[in-house]
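Notes to accompany the following structure.
Excluded from the complex is one protein chain; the other protein chains are retained at their positions.
Going in written order, the chains are labelled A and B, and every chain counts its residues from 1.
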Amino acid sequence: MITMEHVCKSYKIAKRNAGFGEAVKALFHRDYEIIHALNDVSFTIRDGEMVGYIGPNGAGKSSTIKILSGILTPDCGTVLVDGRIPYKNRIKHVKEIGVVFGQRSQLWWDVPVIDSFELLKDIYSIPDPRYQQSLEELTELLNLAELLRSPARQLSLGQRMRCEIAASLLHRPRILFLDEPTIGLDAVSKLAVRDFILNQNKTHGTTVILTTHDMQDIEALASRIILIGKGRILMDGTLDDIKKGGGNIDETVAELYRAYDIQ
Amino acid sequence: MNKIRKAVRLYFHYISINIRCAMQYKTSFFLTAAGQFLVSFTAFLGMFVLFQRFSRVEGFTYSEVLLCFAVMLMEFSLAEMFARGFDRFSGMVRTGEFDRVLVRPQNEIIQVLGSKFELTRFGRMLQAAVMFMYGITKSGIQWNFPKILTVIFMLTGGTAVFFALFIIYAALCFFTLEGLEFMNIFTDGAREFGKYPVNVYGPKLLLFTTFIIPYALIQYYPLLYILGRRTEPFFPFLPLLACWFLIPALLFWKFGVRHYKSSGS
Partner (left out) sequence: MKKYLSFFRLRFAMGLQYRAAAFGGIATQFTWGAMEIMIFRAFYRSDASAFPMSFSATASYLWLQQAFLAFFATWMMDGDIFDSIVNGDVAYELCRPVSIYNMWFSKGLSTRLSRAVLRCFPILTVAALLPQPYGLNAPASPMHFVLFLLTLILGLLMTVSLCVLICILAFFTISPMGLQMVFTSMTDFFAGALIPLPFFPENVQRVMELLPFAAMQNVPLRIYGGSMSCYEMQKAVFLQIFWLTAITFTGKMLCRLAAKRITVQGG
């Protein structure tokens, strides 16, 4: 179970107007702006739920994921994931979670994918039999057999994403965070990734939290949707709640953004 | 104990994967190593040129300074070879690569160290080893057990000091990514200026390098012992004392990790 209560997180950034004179001025005096990435955010996610976390760019999606995965420390509020405080018991916490950053790779570029997996086995201290079992299962479900022997740099984006997802699941995490997992993938790979995530949730009861801009991902995967904008939770409901008006989901979401003025 | 063994095993796993990566580009690898060798060689040549003109500096002869240079270079390249991951740490913070480190159940330092193991630095090590041999044969030192022990302690303590400096350099990245250039004074600068015994730079700097950043403990004092100018029995152990410098460095690193502001989305 994941609970976030009254969580806030803000950043200080320097700002400067364009122009040469302004640049010289900034040398001596600098204005700062406080950005409230998260402003009193609260929600609860039960075990085995699949939650789509949506909102425009800069709404606070990444900050939430990073707090839940122990990367960031919130300014205030309480966070509990299966009874652990992520940023306090980092090492214990991250053993139980898997994270996929869609835009970054965790595979070693120049060696066969399987070598990266072997290293992960050591990093997560996965016992031999369990590693073999996980590997076999993931290889079959994600169709990796052909890919494991090639270096990551030779794989297509779709092939690599399948390997990335497998890499994040080798240690059988109970919670999986997916940060834009289908970005830039072709249709076939997208479908394969979605099918696989659904399957993991069904067979292992993995809790899945997914951020994406692809509304088809949300339709296919999320039974519950949390909408965030300007650091606040604006809506927390099911897909049907959002689709009340019916019609195309992209348009509905765009309308929502406009209605809440968070574009 | 078991924990340490596991950490060491993991570290070697990292090294092996780094080497396998490097071996994908064999020619480039050897040429870069050769480049590393040459880089330090010109540093030696510069010193050599000066000693063509001057017979000694602050009472140290050419071969004595050469010994000092070789030990310092060896200490630096040892630390550099293992801790190079810290050198590109600003990049890891800038691109958000450090996020990945934090979502893995291992000590951050081992992971950062493992992220880059620069085997090409072997070129510099080789250079240091050659200089070291040359320095020893030219110095005419009467070697005995305490003196050999002193050299071993110098290498240990020196590697620890540079290692600590690399950690501090990386930890600063948690607070700012600008102005880090200044830290080069303490790493690359120490290697360059450490060619000469630190008393060359005057008494104030000797004080600073004894009590603040303990370069003198890994260079000047033990050198005096090896050259037979000081004979107190505690001198060989001074380089080991320099290891204390790791403590503030590690504390600072821990402090920094807590302040990590992940960038990017």
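The criterion applied here is as follows: a residue touches a chain if its C-beta (ideal position, glycine included) is under 8 Å from a C-beta of that chain, and two chains touch if they have at least 3 such contacts.
As the structure is a computational prediction, the values presented were derived from the model and not from experiment.
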(message) Can you say which of B:Val8, B:Leu31 or B:Leu149 touches the chain missing from this structure?
(response) B:Leu31
(request) May I ask which residue of B:Ile185, B:Leu207 or B:Ile247 touches the chain that does not appear here? (result) B:Ile185
(message) Considering the complete complex, identify which of B:Ala7, B:Ala43 or B:Ile141 is in touch with the unshown chain.
(response) B:Ala43
(message) List every residue of subunit B that touches the chain not included in the displayed model.
(response) 27-28, 31-32, 34-36, 38-39, 41-43, 45-46, 49-50, 52-58, 176, 178-182, 184-185, 189, 193, 196, 200-202, 205
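Going forward, only the chains that are shown with their structure count from here on.
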(message) Distance between subunit A and subunit B based on Cα centroids, please, to the nearest Å.
(response) 39
(request) State the interface residues of subunit B toward subunit A in the complex, per the touch definition above. (result) 6, 9-10, 13-14, 17, 20-21, 24-25, 95-97, 99-100, 102-107, 111, 258, 260-262, 264-265
(request) Provide the residue numbers of subunit A that touch subunit B in the complex, in ascending order. (result) 11, 57-58, 61-62, 66, 69-73, 90-92, 94-95, 97, 99, 101, 103-104, 106, 108-111, 115-116, 118-119, 122-125, 151
